[in-house]
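Of the protein chains in this complex, all but one are displayed in their positions.
Chains here go by letter, A, B and C, matching the order in which they are written, and residues are numbered from 1 within each.
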């Protein structure tokens, strides 16, 4: 038997961080289709993120990307956010868009480029101090396109050296979250291609270094929930970058491609950490062709639905079937939770939180979409370059 | 026993078409790293392509991409090319960069967008008439990102209708080459995801419609040479878009990721069509971080090496081992050819053609690289957008 | 709005064929774990299949595998089946377990082996005449393990020749269903690796030849519902071999690995064929570690649940959102149906059919499991070899 009140309570405390860049334009190497009403400034991104929180109640923070979200006064930006009901979240570094980074950043063969990259990361920690952000999220586009292009092992040495310097700069209560990625934009090797590599570096760095699992950054067929369970067991799961994929790193809305997988992942989180944990839930998606704010609201709801199902798993019955070797019975306990329609439950949760039961309809009625199209005229729309 | 003179003769007649867009800037969704000396006009692209032919002797044509290579006077462009020793090759359409094409082009739910796309394709045939190009190469970015987004089957009906209109416009000696692609930029479905779909459409269209195999457009593990053999058996292999991949559609230099696979593909071509055939060899690559002209020269050489090895297969011995069920013996015959170092043979071929034995060294000595860096100052560098 | 009565009516007419071999022992190359109570004869397999139908009401036929299910008197076996409430279904050929087939069967380089294989297929048609089966299901283990081992293209010629002879033998109302498989047991090529190859052969054979989609026989990332939609559009979808996979051809219970994918597949069937069609729903699974009859009941229920959800899609709303280019709206219509808990509806359907609402519980109570363990002592348990 599941305790529905406890499930509801847990769902009310869930927090999903949305990324500032998801509010801007994005696309593929073939084309970026601009959308009307897209933010032109970090402030406008924060304002959109506040809308997502206003209607879902569980998206209280917004992640920044440096330099895309550089401002002169981070305290003012933080205050701007708080006035709108949200806070600034993780600081995401960017060492892939400067011309110097063509052959890498922190792993580059040239020490001068590495210096520049590390300085950028140190600056990100400065920004964390200013914004009060707890997490530095590191993803490196570093890698090689052709066998022989660079020394794979030497690049690991450079990576370790650079990370070490940045780690030493972290203050109390600050973490370094290291992301891995199977491929892209490097096509032969990336320098942090899998959780094992990220884990090995974090282990040496120390307790403040943890691994980020981006759900789109794995080889075909990879059992992501196994990685989640393993990292939790090792005390090294820092958080998630949620999105979904059919093929490569498609960056579609989380839960859109394989909702059953998302449920299995959330089950391992519930089983391994509960919600009192330090595992950060963050979105990292692109909305190339769909309306951005509704897509992000939908994504937050998808995470909620997967979480609700995970919380509904009858763990006593499950453990009993597992221990007795009842393969079909144990699977059935899990599937019973998955097959439950949790949308009525989540509508109740929202109403109890003083929210509209249907966030998408409420957002549509709010007029925000029309307002930003009308007001955000002129200027340069935010995108991956700015 | 292989007839070396015949092998050499075949190698001298090989023709690899290079794509105008490979001379311009390219990149990933994360960043396009500009290079110095990159062409700013279709003429400059043609001039670079002429260099590749001058040093390899087997790259006599250059493919155009419309609208990237739009000019007012195609006859003048053709004359410009011929003065430099090359000819204009296939015309490649582009129905993915206009804002109208966000949800598709020829498969779009809106008839007006489909009309626009078909009109573009018809215009491409007009251009073929002007340039004397024989091949219309069609690749569609059409597809959907989310289940339910559009009606998968209705899109096939629209595709068939559009292709049919364009097919009817083809003149004598003109072909429609239909390319398939597993994914990207669409992430849930593409509308021509595999050779079967392309084949089914070409079959209904008629003899002038054939399938193009882009070596980077397959699911992991796909046996491409099987597809090549099958399409040749069906009389439906129109040609290749060569490049190589480790993961998705990486568009690395052909032969860079799996030279053994390239050899096996070329063996099926040699076995199934010989060189008197109508199978077009085209490159379709990106040179994001490496020097472009040398990368294209190298790619042409990679195709030559794979071809030379394929021609060296002792087909009598192979057939004998195959018929007798000698698994290891048959495999060994193939591997003997593959393991042969054909570079000395190709140096001889080049010298007999009046070329330098080492195209890359000769190009480096030529001063062309320095010349274009010095001369191509100002203006807008060519890229995927222009 | 969906017409619930029509949905229920459709669900009551659904028919899922279960395979005789799923009731026997199976395993991996590493180990076959025998289970107690497993059938020792075709009759006992049929008796088990009758149990599945008795409790689900939608599994009225059982597929045979020749020679595993060879009997002296097929009419008697058919009568035996009918007495237990089921009928004999498709006849499945086996040209992979005789020592002669080491290098292939119908594609073997030796004409004598090909003759033997074709004779076996002709015998299968004889058996169809005797059993009244309408479908000959052909899967070939043919292929090669090493490049060069055999001539890939010549094997296609042999395949075409063999199929042609068998096709000519088909009577009125009999179909040839040709299955494709990406790999295994052949590891370099299979001779029918993809739907395109199966389609091309069926097209030439004629109207009685159609393609079977085994849901486990695709490359990673393949969009199976696209293939389903395309084959339906071409009039060439003969049916399904249902099972599910995480990695290769895992042959797990259908719906166990990716229930959302199964739903999308069933939606394309509903959209493209309805239930009045000739698309056969067959299971083709292994139950290596779980209890077999309950696993098959569960699988039938999984197909029903996916079908119910597919039938619940509000197609009017979907078409409307699709035509208007509302990406999120169209996706939401599909997801609404998927997220519905259809188990209460199916319980009603079963009760209206005079069945227990919970087939698994009813089977467990029936005592059949205990009965077969007690009675089926001695003899040789059925497996893949017999």
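Definition applied: a contact is a pair of C-beta atoms (placed from the backbone, for glycine too) under 8 Å apart; a residue touches a chain by one contact, two chains touch by 3 or more.
None of these values were measured; they are calculated from a predicted model.
Which of A:45, A:120, A:264 or A:343 touches the hidden chain is settled by the complete complex: it is A:264.
When the missing chain is restored to the complex, the residue among C:184, C:207 or C:351 that touches it is C:184.
From the options B:247, B:267 or B:368, the residue with contact to the unseen chain in the full assembly is B:247. Checked against the full complex, the one of A:162, A:193 or A:238 touching the unshown chain is A:193. Checked against the hidden chain, the listed residues A:223, A:339 or A:366 yield one contact partner: A:223. In the full complex, chain B contacts the hidden chain through residues 220-221, 223, 246-247, 256, 258-260, 289-291, 294-295, 298, 305, 327-328, 331-332, 338-341, 343, 360.
Even with one chain removed from view, chain A keeps its contact list with that chain: residues 103, 109-110, 145-153, 156-157, 182-183, 188-189, 193-197, 199-200, 203, 218-223, 225-227, 229-230, 232-234, 260, 264, 268, 271-272, 318-319, 321-323, 325, 327-328, 330-335. By the touch criterion stated above, the residues of chain C touching the omitted chain are 26-31, 33-34, 96-97, 99, 101-103, 141, 145-147, 182-185, 187-188, 220, 245-248, 250, 252-253, 256-257, 288-290, 384.
As a convention for this text, only the chains that are shown with their structure count from here on.
The chain pair sharing the most C-beta contacts is B-C.
For this pair, chain A with chain C, the centres built from the Cα atoms lie 40 Å apart. Chain centres here are Cα averages; for chain A and chain B they lie 38 Å apart. Contacts with at least two other chains are made by residues 103, 145-147, 182-183, 188, 220 of chain B.
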